[in-house]
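This is the structure I want to talk about, given as structure tokens.
With one protein chain withheld, the remaining protein chains of the complex are depicted in position.
Chain naming follows the written order as A and B, and within any one chain the residues start at number 1.
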Amino acid sequence: MKALEIKGLKKSFRSNFLIKKFNILKGIDLDVEKGEIYGFLGPNGAGKTTTIKCIMGLLSPDSGEVRVDGLPAHAAAARQRIGFLPENPYFYDYLTAREFLLFSASLFNIPEKEMRDKVAALIHRVGLSGHEDLKLRKFSKGMIQRLGLAQALVNDPDLLILDEPFSGLDPVGRKDLRLLILALREQGKTVFFSSHILQDMELMADRVGIILAGTIRRQGKLSELIARSTQYVEVVCDRIAPKELARIHPDHALRDNQSVLTLAGDADVNLVVESIIHSGGRILAVNPVKMTLEDIFFSEMAGGANGVPTSQSNGTGAPPNPSTLGGKP
Amino acid sequence: MTRRRWLAVAALSGLLLAAGMQQRYDSTVDYFGERSAFVSLPPGKTLRILSFGYRNLVADMLFIWSIQFYSTYNIRNRFDFIERVYDTITDITPEYKEPYIIGSLIMAHEAQDVPMALRLLDKGSRLNPGEWIFDHDAGFYCYKYLKDYTKAEEYYNRAAANPGAPVFIKRMKAHLVYLRDDPEVATRMWLDIYRSAEDTLTRDSAFNHLYQIKAETDLPLLRERIVEYQRRYRRLPAALSDLARAGLVREVPRDFSGNEYIYDPAVGTVTAQRIFRWKKR
Partner (left out) sequence: MKPAIRGIAVNTFRESARNKMFYLLVFFGILFALSSKLVSFLTLGDAMKVLKDTGLAAINFFCVLIAIFTGINLVYKEIEKKTVFNILSKPLSRDEFIAGKFLGLALTMLTALGAMAVIFFAFVAVSGGGFDLGILLYFFMLYLELLVIVAISLLFSSFTTPILSFIFTVSLYLIGQVMWTFNEFKDYLAIPLWRVFTQGLYYLLPNLHKFNIKNEVVMGTAIDPWSVLFSVLYALAYVLALLALTVLIFRRREFQ
């Protein structure tokens, strides 16, 4: 059973009665396996938050299905197992951190008695120790974000849904959050997080779904998405004359007194390296240069801009086949 | 869906239950009842301040409400504070005519307190110079309820003096003079109206009044002379012209249309062709 499964999710808004419908989600299909970290990547306005609001029951979809652990998302039982961090969270500023967490726990029908001891541990876990009894109006944005994470953990959820969790965090906060999310995976929890920042994805996500203009363009394991896109291999060496190099491989250049050879992905690297050593050169590095997620992302965006669908999930509603995704050079 | 239907049922049954309770509550309460609704009515000048610029609206509301109140016939002692109510309304908007007119009508007609009605109307004409309707109404109440024709004539005089006063006030005045038993002056006034009449209604009305006044002067005279004739000759005159021949009248009077009065020689009665019955005493 999938931790989260979305099929054919469509949502449109009317800005007023006269203007025609504005389609935000044009048929989202995605699935999140248990125990993985799923990165939901897309530029601002692509429909990330709208998708998440449909999952959380804040918006009712026009059509489509959202299942959490096999349960329909609008069922209270489904939400009992989800921890949710909204985008740019704002909490009651007249409460203290402790009061707020107790209140959040009560919404999961967790009695206050049971919760009292856990609160301190939670606060410590998100790095807010010592601020338990501070009113939230004195909290900085980063602290609010940490507290938001704490309230998402208050019910010990199986699935965490984090909407732009890294926004507003300083570098230390980003690192802490990264470690926390990885630790949660260690505990067997599933994390679904959205971001428009590629670095977050590359550092953490097991699988990534790329959303553009209301459709999922690509979905797959990050390693697969990247592995299939090795572009070329760089061989760095020195102590070898350019004349010799030109004989071994035509594409070479000088960079910081080091020679860099650029080989096509399918070239015989061993042969080139042997030839260099044979000619008295010293091998400094052999770097396979893969297509970064950023490159994939921008190529998708360019495709979208040109109106050329670059994968099967182009809004026709047909579920994409993950095995065929990401193989495009 | 079922939850929604549940909620709709709850909303509806709540409203119905509330309506039912309201009905039951109403049956236990007599809204006007013994306690007077006016005890807490602030003076007009205070209300004028409290109306915060909406003084017409406040006056309207009070006036409309007063109409409802005074036409609810089962309220006991409902006239106890009537003068205060209309005084208040007319204090808030002295230029609002209807409260004077309706208020005085209720006072005179329903509460049967004409002096009170006259006080209200006097206030109206004092605060609205150049307006004839208040004096006219006051004159009418004097005429209708008090039968004080002198006072009524005074009011009509004042009303007629206002520019734009309609002609019928003149007629009313002439009629009052007639009612006061001054047929000569009344005739003069009616003739004046008759001659200056610009429409047939006025002319006809004046004509009718003149016919009536003349008949009322002529007929008693003729009857008196017929009796005199009978005493002298031991018989009734064969025709009215016999009276002139006998020298009892200088000339047989004719009615205002110029026709002869109808004489019945068998019984000696004399009548006018047209009979009006305006004079009620």
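Here is the rule we use: a contact is a pair of C-beta atoms (placed from the backbone, for glycine too) under 8 Å apart; a residue touches a chain by one contact, two chains touch by 3 or more.
The structure displayed is predicted, hence computed values, not measured ones.
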What are the shown chains that the left-out chain touches?
A, B
Missing-chain contact among B:8, B:161, B:227 or B:262 belongs to B:8
For the chain left out of this view, which of A:63, A:106 or A:199 touches it?
A:106
Touching residues on subunit A - with respect to the absent chain:
13, 53, 56-60, 76-80, 82, 84, 86, 88-92, 94-95, 99, 103-104, 106-112, 151
Touching residues (missing chain, whole complex) on subunit B:
3-4, 7-8, 10-26, 28-29, 31, 35, 65, 68-69, 71-72
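Convention: only the chains that are shown with their structure count from here on.
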Using mean CA coordinates as chain centres, what's the gap between subunit A and subunit B in Å?
92
